[in-house]
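Note that this complex is displayed minus one protein chain, with the remaining chains in position.
Letters A and B name the chains as they come in the text, with residue numbers starting at 1 for each one.
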Amino acid sequence: MSKEKIKESNEADDLQQGRREFLKNVCASSVAALVAAPASAEAAVDPANPDADVTVAEFFQGHFILMSDEEKKQAIARLEKRYSAQYGKKTTVSDVPAPEGVLFGYALDISKCIGCRRCVHACVKENNQSRHDPEVQWIQVMKMPKGNISFTTEQLDKGYPEQSEFGDYGVQVGGNAYKTAGFSTEDAQNYYNDDLVPDKDFFYVPVQCQQCEKPPCVKACPVRATFRDHAGVVLIDYNWCIGCRMCQLACPYHARRFNWGEPNLPAEEMNPKTHYFGNRPRMRGVMEKCTFCVQRTREGRNPACLEACPVGARKFGNLLDPESDVRRVLATKRVFRFKEEYGTYPKFFYYIG
Amino acid sequence: MDSLHKSSKIVVLVLCGFLVGGLSTYGIAYSAEEKPAEIKSTQPVTDCFESRIGYSSVTGVESVDSKYGYPNVKCSQTTGAVLWWGDPFYGTIPMGEMPEITDDTRGDFANAVVKPREPQLQYFNMGPNGCKTCHDGKMVPFPKGNKPRLIGMHQDIVENSLKLMHGHGALWCLNCHSATNRNRLVDRQGTEFSFNQPQKLCGSCHGENYIDWRKGVHGKRIGSWATGGKKRWWVCTECHNPHTVQATRFNRLKPEPPPALPRGMKNANYERVGDGEH
Partner (left out) sequence: MNTALSFAMDFGSYAIKGGRMYYAWLLFLAFFILVGSYTAYIQFTQGLIVTGATDQVTLEAFFANFVFTAHVAAAAVLVVAPGYFYHRKDMKELAVMGEIVAMVFVATGITFVLFHMGRPDRTWHIIPGIGFMNFPNSMLAYDTIVLNVYLLLNLIGVSYILFKKYVGTFHEKQLAIWFRPIVFLAIAWGPLIHIVTAFVLASNARVGMWATAVLPFAFLTMAGASGPALVVLIFLLARKYTRLEIGDPVIDLMTTIIAWSLGILMLVFAAEFFTLLYPSTEHADSLKYNMFGHNGLNMYVPWFWGTIGALVASFVALLFRKVRHSYDRLLPMVCFVVFFAILIEKPMILVFPAFSPTPLGEYAEYHVTLIEFFNVLFVWALGFLFLTLILKGAIGILTGEVSHEKASASS
């Protein structure tokens, strides 16, 4: 029953449904693309100049979801050839579909997180982000003060607040406990650079794509380059994205990152196991974000950030499986979602263990 | 008309100055920006610690995975921590027999593997017989009772054996270490366990955490996310040091570097704590 329900609300399926009628149009109107595709896949690749090998075929490439199997094969062969030449190692681009009967979910224990940012850099290593200019990181860790920083006894015990020039006739003029405390982005520090963590007066909240059930980014994309797959993960077709950044504007979690310039990815650090919707090297001017490591999780492995976390604060699994780590957390811990008031229903849960 | 001519000349000159000056300033600014933050190409860190410094470490091996040429791990060049697992099962052994608990926390141990603890323990590696190299009953005689006394050895583990801080001072070494077989741990019933399976000993007192751990809620597991899939489990002592739990629960760590500031921002000094006024 629940599986059927998920299928119904599946945005990727909507895309698929329209595919047949759509393909007719595409085929009719972009014959040029089809003709050009096989020819240029053979074309020689100049590894020194990545700009020159944006071939005609790639330019005319359609939305990946709407391609025929033959077109998909060609597109992937093109990419593998180009990446292998460009980075000097055998690169695979997978298009493994999302497993059936799975809804991915994530849980993060903010009482355990020590703010070491290992997840951030594990993600960078796994997902082939641009290392500098622009530096792209999909996870950002907020450092938030515990209540004892905001409040001290002396400060709280100052008696009544000073009278305003209007007197105190029912005018709300504040008090001694007017500072933010606890889970609030108001006093969050995103650029903390301490010698040692955790700082005892602070706690840490890593934020990445929350894989919303009602993703505002998918709604905002004018070309459907971003969509939700049937395992509940929001993905991007980097070759279809037009770089308008409406999704970045729509996202209430600051989860999306833009390739402002040509990404800088050293060949020796490049991860050659890639997925079309996941960690394959991106090009200038497209959006990217956390995919729950689609190249790993679709094949059964945990995301890189989870594996790097030294304290086991991160839990990942199938929300449809009551035996999974995430469901166990949901069942036994006090769970909340970040910015629930936006009504996006994330599948990323925070809990206090 | 003449003045118009003159003023238009001035306008053109000013515009040219604007152009040349502007573009050259931009050129300077841009070339300064262009320089990448050069990563120091000193000897790359290949020996790195897994979760906590000194608890378990791993040596990077190139091309463990033949298909992708992956190393087993990638280490942080700034902190020496493992950042990325190429092969989550590198150097692991089966977890071994785990007791069944007849409730809903049966545990997903079918394909469980662990990293053996014994090679990670400094004193265990002193000789071929492990701890028994010294604690063989002759070189160091077996102690008669479990009465706390000052010990002149192993001060790096417990500085003052009279102030051992496990169980608020209720426990002493031989409550957990077998008196006659130092290569093994022992519980209150006298059952002996391997150092590779500390969870069985710890779980005998810390039941609630033990059950959370068996459920996958407490502690760390890597590998497969699927129920029944192959997983590497972290055992208790890979994160917790039982000898110092009450003095210092965990040693603090150096964090990885912060993200780059947004272009155009000089610093993040506005991030002051406690300044929020409402």
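We take it that a residue touches a chain if its C-beta (ideal position, glycine included) is under 8 Å from a C-beta of that chain, and two chains touch if they have at least 3 such contacts.
A quick note: this is a predicted structure, and the numbers were derived from the prediction, not measured.
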Quiz item: Looking at A:Ala57, A:Val124, A:Val207 or A:Val329, which makes contact with the chain not pictured?
Solution: A:Val207
Exercise. Would you mind spotting which of A:Gly105, A:Pro134 or A:Pro346 touches the chain that isn't drawn?
Key: A:Pro134
Quiz item: Quick one: which of A:Ala77, A:Ile149 or A:Ala250 touches the chain that's been left out?
Solution: A:Ala250
Practice problem: Among A:Tyr87, A:Phe258 or A:Tyr351, choose the residue that contacts the chain missing from this document, as touch is defined above. | Solution: A:Phe258
Practice problem: May I ask you to list the residues on subunit B that touch the chain which is not drawn? | Solution: 4, 8, 11, 15, 19, 22-23, 25-26, 29-30, 262-265, 269-272, 275, 278
Quiz item: In the full complex, which residues of subunit A touch the absent chain?
Solution: 22, 25-26, 29-30, 51, 59, 63, 66, 133-134, 140, 142, 184-188, 190, 207, 216, 218-225, 240-246, 248-254, 256-262, 284-287, 339, 342
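Criterion: only the chains that are shown with their structure count from here on.
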Quiz item: In the complex of these two chains, what residues of subunit A are touching subunit B?
Solution: 89-90, 92, 114-118, 120-122, 125-126, 131-133, 135, 137, 140, 145, 149-150, 178-180, 184, 186-198, 264, 271-273, 297, 300-302, 304, 306-312, 315-318, 321, 323-325, 328-329, 332-333, 353
Exercise. Enumerate the contact residues on subunit B facing subunit A in the complex.
Key: 33-34, 36-37, 50-52, 67-70, 74, 76, 79, 81-85, 88, 108, 212, 215-227, 229, 234, 239, 250, 252-261, 268, 271, 273-278
